[in-house]
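Just one protein chain is left out here, and the rest sit where they should.
Then we have subunit A:
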Amino acid sequence: MSASLAEHAPRTFSDTETPMVELRGVSRRFAKKLDLAAKLARKLGADVKEEVVHAVDKVDLRVRKGEVVGLVGESGCGKSTLGRIVAGILPQSDGEVFWKGQEVGTLTGEAARQSKLQRQMIFQDPYASLNPRMRVADIVGEAPLVHGLTRRSEFDTYVDDQMRRAGLDPAFKRRYPHQFSGGQRQRIGIARALAVQPEFIVCDEAVAALDVSIQAQILNLFMRLRRELDLTYLFISHDLSVVEHLSDRVVIMYLGRVVEEAPTETIFRRANHPYTRSLLDSVPRIENRKRAFTVVKGEIPSPLNPPTGCHFHPRCPLAFDRCKAEAPALREVAPGHRSACHLNDAA
């Protein structure tokens, strides 16, 4: 898998150009509605509060044109929520989302539609993400037809092209999703997203549900499409090793916050944040094969009730007094390399 992906050398990008996508202070909270019993209890004076999950907590993120950004973190840390906000299918509770320098909330009419169409998403579950009652041709071709990217008379050719580009045989376009394997279904999802000619793709754990052998094929497809169509990716994964060979930059999330971001090489060579380092230790690698396979120690804390100060302090091997009391800010430790850890102040 790594051999075929190695041809893709990481690119570097200037910091001055307008990012394709930018998030400023974006948060997303989910309130867990009280059930009837809890409401009654509260009426009677019990101390019951609505539980609130801070799925995403004041996140800043920039993705430049042509860049592949890997977004990594353990399950439940808010990656999918962030991905959905970026793709424009989930509103944020706070903060601003910019598309090519314009705040998405201020766009209306045709501009709003274009900005939405140009940001597409590939989903994790190749079963739930395809409408089981539609034929492949309609799954892929519906949106282009609705948005006038193709016409009835050219529909078949258009769909055939989209399917072929995703590596699917157009002969099977009259079939239903349940007649395909997981990898083929993921290709259908890719064809569907690319059929509206987007510039930016959010891949939310797009290969996590697939067999390892199929994973490599789909990752290669992503990279080929990136070259052919000049795409920009936000590539979400819970597994650092998946993003290693295809990302230019990696962003690490922990319990709703970004804790470190840097060019991919830097993350793998000189990770700064203790959480990133423990993630790296848990990645099975050729170099440290002799070392025991360790996952990050300790339980992931509940996002309903996150630890005070630095969210990572209960599991951090280097934690000290200040970590419990005060949340560290994300600071530049080297050009293009930011990390949120109090140890950087001590040095």
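Quick note on the criterion: contacts are C-beta pairs under 8 Å (C-beta built on N, C-alpha and C of every residue); 3 or more make two chains touch, one makes a residue touch a chain; residues count from 1.
Here is the rule we go by: contacts and distances are computed from a predicted model.
*Asks:* Quick one: find the hidden chain's UniProt protein name among "Diguanylate cyclase", "D-amino-acid oxidase", "Stage 0 sporulation protein KD" or "Peptide ABC transporter permease".
*Replies:* Matching "Diguanylate cyclase", "D-amino-acid oxidase", "Stage 0 sporulation protein KD" or "Peptide ABC transporter permease" to the record, the invisible chain is "Peptide ABC transporter permease".
*Asks:* For a quick check of understanding: of A:96, A:142, A:156 or A:239, which residue touches the chain that isn't displayed?
*Replies:* Checking the options A:96, A:142, A:156 or A:239, the one contacting the hidden chain is A:142.
*Asks:* Which is it among A:111, A:128, A:229 or A:304 that touches the chain not included here?
*Replies:* Looking across A:111, A:128, A:229 or A:304, the contact with the absent chain belongs to A:128.
*Asks:* Which of A:78, A:183, A:263 or A:328 touches the chain that is not shown?
*Replies:* A:183
*Asks:* Can you tell me which of A:117, A:300 or A:327 touches the chain that was removed from the display?
*Replies:* A:117
*Asks:* Would you indicate which residue among A:42, A:175 or A:322 is in contact with the undisplayed chain?
*Replies:* That would be A:175, which touches the missing chain.
*Asks:* Just the residue numbers, please: which parts of subunit A touch the chain that's not shown?
*Replies:* 84, 87-89, 113, 116-117, 119-121, 123-125, 128-134, 142-143, 146-147, 164-165, 167-169, 172, 174-176, 179-181, 183-184, 187, 189, 192-193, 196, 221, 224
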